[in-house]
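One protein chain is absent from this view; the other protein chains keep their places.
We call the chains A, B and C, going by the order they appear; numbering starts again at 1 in every chain.
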Amino acid sequence: MPVELSPATASLAGGAPEGAADLLRQMWRIRLFENTVMDLFTRGLVRGSTHLCQGQEAVSVGACAALRPSDTMTCTYRGHGAVIAKGAPLDACFGEILGRAGGLCGGKGGSMHLTDVSVGALGSNAIVGAHLPISVGAALTSSYHGRGDVSVAIFGDGATNIGAFHESLNMASVWRLPVVFLIENNQYGEYSPLRSTTPIDRLADRAAGYGMPGEYVDGNDVVAVHAVMEAAVARARVGQGPTLIEADTYRQVGHSRSDPATYRPAGELDRWLARDPITLLSDAMRAGGAHPPPEDVEREAAAEVDAALRRAMDMPEPDPASRLRDVYGAAA
Amino acid sequence: MPVELSPATASLAGGAPEGAADLLRQMWRIRLFENTVMDLFTRGLVRGSTHLCQGQEAVSVGACAALRPSDTMTCTYRGHGAVIAKGAPLDACFGEILGRAGGLCGGKGGSMHLTDVSVGALGSNAIVGAHLPISVGAALTSSYHGRGDVSVAIFGDGATNIGAFHESLNMASVWRLPVVFLIENNQYGEYSPLRSTTPIDRLADRAAGYGMPGEYVDGNDVVAVHAVMEAAVARARVGQGPTLIEADTYRQVGHSRSDPATYRPAGELDRWLARDPITLLSDAMRAGGAHPPPEDVEREAAAEVDAALRRAMDMPEPDPASRLRDVYGAAA
Amino acid sequence: MTQINYRKVIAVAIADAMRADPDVFLIGEDVGAAGGAFKTTAGLFEEFGPRRVRDTPISEQAIVGTAIGAAMTGLRPIAEIMFADFAGVCFDQLANQLAKYRYMTGGQVRLPVTVRMANGAGAGFAAQHSQPAENWFLNIPGLKIAVPGTVEDLYGLLRTAIADDDPVLVFEHKNLFALKGEVSADTLAIPLGKATVVREGTDVTIVAIQQMRHRAAEAADQLAAEGISATVIDPRTLVPFDDEAVADSLRRTHRLAVVQEAPHGGSWGASLVARMTADNFTLFDAPPLVIGADETPVPYSPGLEDAWLPSVSRIVSEVRKLVTW
Partner (left out) sequence: MTQINYRKVIAVAIADAMRADPDVFLIGEDVGAAGGAFKTTAGLFEEFGPRRVRDTPISEQAIVGTAIGAAMTGLRPIAEIMFADFAGVCFDQLANQLAKYRYMTGGQVRLPVTVRMANGAGAGFAAQHSQPAENWFLNIPGLKIAVPGTVEDLYGLLRTAIADDDPVLVFEHKNLFALKGEVSADTLAIPLGKATVVREGTDVTIVAIQQMRHRAAEAADQLAAEGISATVIDPRTLVPFDDEAVADSLRRTHRLAVVQEAPHGGSWGASLVARMTADNFTLFDAPPLVIGADETPVPYSPGLEDAWLPSVSRIVSEVRKLVTW
């Protein structure tokens, strides 16, 4: 179980570092994107399900900030944040969730499958654990060509109990591939608290069973996440193999749109809200008298998200005949 | 990688304990059974494939000696030894491999699927790792009824890299089920040496990732195997949960009947032959002046195996119509 | 008896089975304290406690394997695989273990395992959460397959599956959760392999399950208004399959249309047609028809998914053509 963390952790105690405004901007873009998606669902404008990441923004933002464009990333159905952090345009993300022709996937994928290969966001997967071996494969390509590109797989705490996790870490380690396995430990798999499904306290400890380094980091401290990722990425780039990172964070909302999250112990949400990753970074920036001030960053992000939503809302529905395309590339 | 072991390990250094003759008898029964099966295949009397365990007898014999009849055991296609050690009759084992009506499974299963539920040998599985969750289920029944029965899954080193291994150990530990996971580390998965597929030296170390004890034992020392199993079984019986045991041993023959095992480094086989489990125990018994002397045990076992083979050879072929039975129990 | 919906009747059936037999237990992800991802098992944990209602890690191979091992040693497990699509991650346990264990051991074990899975398209869950996955299991002898399309059939088949000594996969269609119905004493006794005739007609036999059964019935209503009289048959189980019910109707209608949610290749509808044309060739006055989905994964966008699934109007127009063939 996560240790009780102080409101600000070591990396932010001395104030925010250079580049903090960019990190904050990304977190706000994601937060406001997710709030908007929640609103779209609540208003019945989207059908199906959606899995949001409010409160977890520091993980994907810190992680993706350590990557270069040619590095690749895979994530889960709870991947809006990660895909945005890797560089996907907000309007096409909204468009996909709305099922529009101009969505990232032309409306074929939806909320659980946001993918933008052009920015290295190789896919959001709706099968728990299934994208880990796929990231191993992307790392293999890098190593095959000696490119030095790194591949990152972001997944939940619950995913550490499925077979694909095990096979992926083992094979990546045997082959010393440039891949980082990043656990976004938001304390729950659906409605099950981690301790009810997992017999150890620190998921990063599983790294030892694969002969790779295991790192633990405060997942609400974007600067700390960034630092631990940079180190892991640097190791991977020079051929020193994979790393398993556990970033502790909290899902401030329900598992999916229909979940009121009544299973949370009293007070738990409040404790984590007090450590909201955006608040933590904003406070540190304010303490250091940052320019631009955090409020400006928020305002700009809000404007950007609003404009993106408007563009997405104007995108046409896909042509029904388009459902027959993209099954095969070559003629079938 | 296994440390170089001295010819006799600690548990046998002071001579053989009480009951050694029974352990030796079981090892001889298995050794001679396997030699006979090899001969049947060589003579073309059996089709398909077979996977023999000469050299590994101490693992299944030591393990099963720690079990009571109501305890259950699952194993692999290389499971003749384990099924015999758990108490299956030799003639029906031969009969099954010969595909006869009087075989354990009426000829439907064959060499890879020897099963004798009546003695708790719940099945030999031909899918690597697939029987681990099944043994977890048998342990669940025991715990459901508070029976105190223990379930053991015996599997190879190579199986520790497949998803089912991971899921089984995790779930068994979360639920503290009475199951023992016993790795029969014979140094190879098919033709691949362990180090080429597995990035750690001690497979037992993986136990830590599941919050369960991990034990290492010299798998050619039947007395040592027995001791470490007894401790694990005792823990399981009283509700203290699962254990992972790694027993180091060596496959003295090829992976399957068609494998000449040319991939072995020079001298490796000889080093392990010098530590043959039967030789080790026999030497210790001789040192202690055991009665009956090891030679008598061997002779009796040989007579038993011969007689069993003759009975099996006399079993009729199954009625072809029997192939249509046993798909369903209730009417389909 | 009171009205109840398809979603809620599941817990009723399971509870009744658990009360009747202390060896019945439920295992799956979030089936317990949370009452199930679809709230189909609500209340069971409260009544039966953690020994008999077990929340698992996200480990489908371990879920199914554990059910197998438990069944083999005397229990009667109900395993939930949340979405039928996730059968992919435990397919070996279903196809190579559960289906074959009894056979490989020459009948030494019974495997009274019920595997419940939420199935089907039409709710915007996209390609990995919407497949009509019942078709994955048709070429795997050893598994019985139930596909209830009404509240009554769901209750009855679930009870029958749990009581059956063989593995039964029960597909619960997630687009039918809101469907209402009544559970009475009769529903208890729905055998596997017994079709139900949804409506009787003389011009064409339409066979359909789950969501498509309802669309077929609606299409039949519309066709009736045009003077086309259709029989609609719901086989309710795919293995065993009530071929005789279909043949019997064919003897009157001489025309067959299967309506299914799945693409054609390897589907139960195609298999049914092949059996019918082999065994009852002379009964056919027109080509047998399979009305199914496109040969593509399930698309996400509502417009695309709606176009993908056979609609009532498509059923009407294809059956109309068939009848005038």
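Please note the rule applied: a residue touches a chain if its C-beta (ideal position, glycine included) is under 8 Å from a C-beta of that chain, and two chains touch if they have at least 3 such contacts.
Treat the numbers as computed from the prediction; the structure is a model and nothing was measured.
Engineer: Which displayed chains make contact with the chain that has been left out?
Structural biologist: If we consider the entire complex, the absent chain touches A, B, C.
Engineer: Going by the contact rule already stated, which one of A:25, A:51, A:86 or A:108 would touch the omitted chain in the full complex?
Structural biologist: Per the contact definition at the top, the residue touching the missing chain is A:108.
Engineer: Pick out which of C:82, C:111 or C:127 touches the chain that's been left out of the picture.
Structural biologist: C:127
Engineer: Please identify, in ascending order, the residues of chain B that touch the omitted chain?
Structural biologist: These residues touch the chain not displayed: 46-49, 99-100, 103, 105, 107-113, 125-130, 158-159, 161-164, 189-192, 196-198, 263, 317-318, 320, 322-324, 327.
Engineer: Suppose we count only contacts with the excluded chain; which residues of chain C make the list?
Structural biologist: The list for chain C reads 85-89, 91-96, 99-100, 103-104, 126-128, 135-142, 239, 262-271, 273-275, 277-279, 281, 284, 286-290, 294-297, 299-300.
Engineer: Provide the residue numbers of chain A that touch the chain removed from this figure.
Structural biologist: Contact residues on chain A toward the absent chain are 72, 74, 103-109, 113, 115-118, 122-123, 125, 127, 130-142, 144, 151, 163-164, 167-168, 170-171, 174-175, 325-330, 332.
The working rule: only the chains that are shown with their structure count from here on.
Engineer: If you tally the C-beta contacts for A-C and for B-C, which one comes out higher?
Structural biologist: Of A-C and B-C, more C-beta pairs in contact link B-C.
Engineer: Mind checking the centre-to-centre distance between chain A and chain B? Centres are C-alpha means, answer in whole Å.
Structural biologist: For chain A versus chain B, the centre distance works out to 45 Å.
Engineer: Centroid of chain A to centroid of chain C, CA atoms only: how many Å?
Structural biologist: It comes to 36 Å between the two C-alpha centres.
Engineer: Cα centroid separation between chain B and chain C, in whole Å?
Structural biologist: For chain B versus chain C, the centre distance works out to 41 Å.
Engineer: Would you mind listing the residues of chain A that make contact with two or more other chains?
Structural biologist: 161-164, 196-198
Engineer: For chain C, give me the residues that contact two or more of the other chains.
Structural biologist: 56-57, 59-61
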